[in-house]
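The structure is given below, and queries will be raised subsequently.
What follows is an incomplete set of chains from the complex, kept in their original frame.
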Amino acid sequence: MCTCITYENGDFYFGRNLDLEYSFGERVVITPRNYPLTFKKEAAMDCHYSMIGMASVMGGYPMYAEAVNEKGLGMAGLNFPGNAFYPLEGKKKYQVTPYEVIPWILGCCATVREARMYLEQADLVGIPFAADVPLAPLHFMLADKTGALVAEPVEEGLKLYENPFGVLTNNPPFPFHLMNMQQYLNLTAKAPENRFGEGTDMKPFGQGMGAVGLPGDASPASRFVRAAFVKWNSRARREEKANVSQFFHILDSVAMVRGMVLTEEGREDITTYSCCVNARTGVYYFKTYDNHRIQAVDMRAEDMDGSGLLAYELPLEEDIQYRLKQGGRTEDA
Amino acid sequence: MCTCITYENGDFYFGRNLDLEYSFGERVVITPRNYPLTFKKEAAMDCHYSMIGMASVMGGYPMYAEAVNEKGLGMAGLNFPGNAFYPLEGKKKYQVTPYEVIPWILGCCATVREARMYLEQADLVGIPFAADVPLAPLHFMLADKTGALVAEPVEEGLKLYENPFGVLTNNPPFPFHLMNMQQYLNLTAKAPENRFGEGTDMKPFGQGMGAVGLPGDASPASRFVRAAFVKWNSRARREEKANVSQFFHILDSVAMVRGMVLTEEGREDITTYSCCVNARTGVYYFKTYDNHRIQAVDMRAEDMDGSGLLAYELPLEEDIQYRLKQGGRTEDA
């Protein structure tokens, strides 16, 4: 289970929580322009846009959970069990596998508009990377500063939806979330007035009571509503650090804390990592469950014309800053 | 508005979110054993237990928002507007002001049990620190590894309550929260079974659906329930870093993100800082709204027998770790 959001406040940001009960060998991976990308059914790309994101690398192939390319287009895959459907053979012009579609789109598209043209002519086909590597059931959010798109491979084909909220979680399919949101339109971030009934005398006993009714559990529909509420009421200074900080605060509000979500098998579903990419600069910010400190990898600081993948390991534990004695007798603070 | 929790997992931790629409000049402050503490109505303490916590220092006086002493007793004040009542003159044996009560208790009590004996004989009197420093309306949570206590100064006097949840937020008075919790006893962190009705065929469409109904807004009653749910289902390795990390994850789940709560005046109520104290070691961990990285101040690393306050400034912006190139061509990951 996952939550993907966009955020616009001066600059444009794209990122997500990845919620899972296990690790998939993820590292931050830069695919520079000249690293050859191959596809099961489509022509290889020897040269393409560079991209950065979280991926496991199998047999030299960057299997991205999400990435942003040098043009500022972002794309993320999110768990979509029971609904994702990959035909063995597609009927449209392009046929790409679920794990190829992120590099395939980000390799050649600069905008959501371009990506949409490709996706409209594409099928996601059910060809696994290898016999022993099962396909993950996924749907996708794509975004640039002009807007967001949802792509869902279902039985009827690959469906595309405008996403006015810039939020995606998991099941059910996207149209449900769009409609479900309307149930919450009466909520407000403002201090509420008594609207319960004429003649009643009621006052909020605390702050934040205009949003009573906002769901707080970690189910996909509830995370969608909560992420949307926090995002659309968000305020931050229009500066890089403030924006990045705010982006992670939004993601924190829908993160899964270890133990609060158990799978049917009793395993702990947690937010293994959160990330935020500045789509203009290509800096990939992230933090892991075990380390609150924000990490950053700057794609442009590396050789974007290179021909080898660059991978960055994730920190394994809290990087706490121990404060040395700085005080002293305070005569009068 | 604030949220205070305890957490036991091998070691015992005490901490809180402080939610406010402004800063009160807070710094991490160690009061060593020989820093003289004076009180408006009670005898001064020249020598006392040392303590560490977040405080503003006015005229040399450490006005703690919360602190933990060297014996492992923690105490926090939380906003209690409209309900806190401080008589001008008390009727009981001890008379302390709201801003004195934390150093007064932590200075001389090693346990909740001792603290209770003092508080049972105490009134919180409405004497301001200075003419131009209004008294904050507060109630308090005290805790050590044996349990937690809530102290609420209301019109009927200073009321004390056992706190089986180890959670405190704000209004209404504590008995309301105790009762309100019972409304949520049907929620579960586990994958739910269909219990809706015999003959219906329903399956959860995602993880976490046993807790649908958990409140997600930032009002005090909703934060109480959510903090309790996340805390009581929490799982972590019984190690210091994992525990501290987990403690902040719990606090993150009830934190106020800038913009999601506006006061009546339209100001942004946010979680200005979060803290977590290991009650045994006296290490005070904290992070601020503007910096996700956890900071630590170790009381025992300083001169606990000193006679001067030690104060540590708070970081003002994200301390991001920029990752240098560490990768290279990955032949086969």
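Points worth noting:
To keep things simple, chains are lettered A and B as they appear, and every chain counts its residues starting from 1.
Basically, a contact is a pair of C-beta atoms (placed from the backbone, for glycine too) under 8 Å apart; a residue touches a chain by one contact, two chains touch by 3 or more.
The structure displayed is predicted, hence computed values, not measured ones.
Every protein chain here shares one sequence; 2 sit in place, and the complete assembly counts 4 copies in total.
The rule we apply is simple: only the chains that are shown with their structure count from here on.
Annotation, chain A versus chain B: rotation angle of 180 degrees from the Cα superposition, expressed as a multiple of 5. Chain geometry summary: the mean Cα position of chain A and that of chain B are 31 Å apart.
Contacts from chain B toward chain A in the complex involve residues 1, 19, 25, 27-30, 56-60, 82, 170-172, 187, 189-191, 204-209, 211-222, 225-226, 229-230, 233-236, 241-242, 244-246, 248-250, 252-253, 255-264, 266, 268-269, 285, 287, 289-298, 301-302, 307-313, 317-323, 325-333.
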